[in-house]
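A single protein chain has been omitted from the complex, and every remaining protein chain is retained in its original position.
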Amino acid sequence: MEQLIAKLKAEIIEVLNLTEMTPDDIDADKPLFVEGLGLDSIDALELIVLLEKKYGLKIGTAEEGKTVLRSVRSMADFITANNKG
Amino acid sequence: MQNRVFVTGIGIISAIGYDTKEVLVSLLNRRSGIGSLTLIDSVYRNEIPVGEIKASNHDLQQLAGPGSNKWNTRTTLLGVLAAREAYEQAGLESGTESRAGFISATTVGGMDRSEIFYKKFMADKSRGRLKNIIGHDCGDSTEKIADSIGIKGFVTTLNTACSSSANSIILGTRLIRNGLLDVVVAGGTDALTLFTLNGFNSLMILDREICRPFDETRNGLNLGEGSAFLVLESEERVDRSGKKVLCEISGFGNACDAFHQTASSPEGEGAYLSMKLALDSAGILPGDIDYINAHGTGTRNNDLSEGTAVRRIFPAELPLLSSTKSYTGHTLAAAGAIEAVLSVLAIQNGVIYPNLNFSRQMNELDFSPVTELIKDIQIKHIMSNSFGFGGNNSTLILSRCS
Partner (left out) sequence: MKAFIKSAVAISPQKTFGIKGFPTEVMDYAETGFLKCIEPLYRDFLDPMVSRRMSRIVKMSVCGALGCIQNAGIKMPDGIITGTGLGCIEDTEKFLGSIYTGEERLLNPTPFIQSTHNTVAGAIALAIKCHAYNATYAHRGFSFESAILDALLHVSENPDTHILAGSFDELTPNSYQITRRLGLWKTEPVSSLSLIKEGGTGTMPGEGLAFFMLTGKRDDNSMAQLRSMRTLYKPHSDEEIENVMTRFIEDAGLSSSDIDMAILGLNGDNVSDRIYRHLMKGVLNGIPVSCFKHLCGEYDTSSSFALWLASVIVQSRQVPDCIRLGDMIPEKMNQILIYNHLWGVNHSMYLLSSC
């Protein structure tokens, strides 16, 4: 799981062009949106694309997106639960 | 002392009709133009409904008549047809008007051809037919349309996303008000393209059904295509010619939401400001507005933001409100002008259009749009909204002339 979380952090930094950040700057359990990292709706779309491109997982609804993308750990949980990690 | 600005001609082509007559018939018969995508080769062909004009570029060239082979982008062809109708209705003569301007608007210009070029070019830099790329930029269709109706005094193109052609009309109005020009043909044009289809799809805001503006269950917009132009003339010119005027552009507003690149602020600040500025510039009160033709795309974000802003502007009694985008689709840069033409038709014919496809009021709003076609109604002032990505919000006020 920790390996997946580390991988996800690096992928998030790359996809969202967070050039000033390193994986250590991202807390796996803190919220990604609004507070915490302060990502926005465009970032959410990019992360949805990431999940489908890299892990073959589709987010069906906005509600599902909100839960899955809450934090790096919730993303990792989603991937693992779908046996893609 | 500022000149008053009147509309003396209108022209339109959209999914609900090839000219103003046909468009009005569709509106009165509640006939939406939204359906399947047939003319673009896309994997979403059977999935995403659009407001497509059921005419190929070749068909449009036939309609445009002799010399039309020089108008090779769909954007230009649509614009030529709409501008010509407006021009002829206003009784203008090609090439003889001095102190005349042509102001168009488009979001992606000749992309319908250039995306064909790029597909070949990106695979091999020596490939792709150059004639498909030379009309790519936004100014190309404008110049071709201006040339087709013989205007060369002042020519330019706006691009402020979905509010573009509302801004064309605003600029035209300001130029006449300030005595710099006497007549301006103002509007916009946009064709459906693979680029915009995929762009909006990547934002996950395209409804897989016909859009439901201001409905609690709304799920996005339908893209559309089309063009519309209005002939604007100064009061002095109109008095001299004694010609019939269709209505007056009595006010306008332009403000920036400055909240986010694509999302509108929850309290609809930009929308509120543009509506307020429009009312102030027309010198009228909220209670004087008889009908609001909303931007009303059907996205979760816009309709909430716009609905909230509308309530802020009209805290007491709300005018009748509807979005006509479930008729035409969202025609991007052309939307402002298309909806201005619909507003002119509403004033001329005493009708208010229904907001098609509506059934459930939004939880956050205390009002619903009009769902019935209302006929034989005296309309004095219409407010027309157009709100674009980048926070570009514009509002027009069109008024009946006695």
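Here are a few things to note about the model shown:
So that you can tell them apart, the chains are marked A and B in the order they are listed, and the count of residues begins at 1 in each.
Please note the rule applied: a contact is a pair of C-beta atoms (placed from the backbone, for glycine too) under 8 Å apart; a residue touches a chain by one contact, two chains touch by 3 or more.
Here the structure is a predicted model, which is why all the values come from computation and not from measurement.
Among B:26, B:89 or B:262, only B:262 touches the chain that is left out of the view. Checked against the full complex, the one of B:14, B:57, B:73 or B:159 touching the unshown chain is B:159.
The omitted chain makes contact with just one of the residues A:2, A:20 or A:35: A:20.
Among B:254, B:299 or B:331, only B:254 touches the chain left out of the display. By the touch definition given at the top, chain B reaches the unshown chain through residues 42-44, 106-107, 109, 115, 118-119, 121-123, 125-126, 130, 133-134, 136-140, 142-143, 146-147, 152-161, 167, 171, 174-175, 178, 180, 194-195, 198-199, 201-203, 254-262, 269-270, 273, 388-392.
Interface with the hidden chain, as seen from chain A, comprises residues 15-20, 38, 42, 45-46, 49, 52-53.
In this section, only the chains that are shown with their structure count from here on.
Looking at the complex, you find that chain B touches chain A at residues 202-204, 260-263.
For chain A in complex with chain B, the residues that touch the partner chain are 40-42, 45, 48-49.
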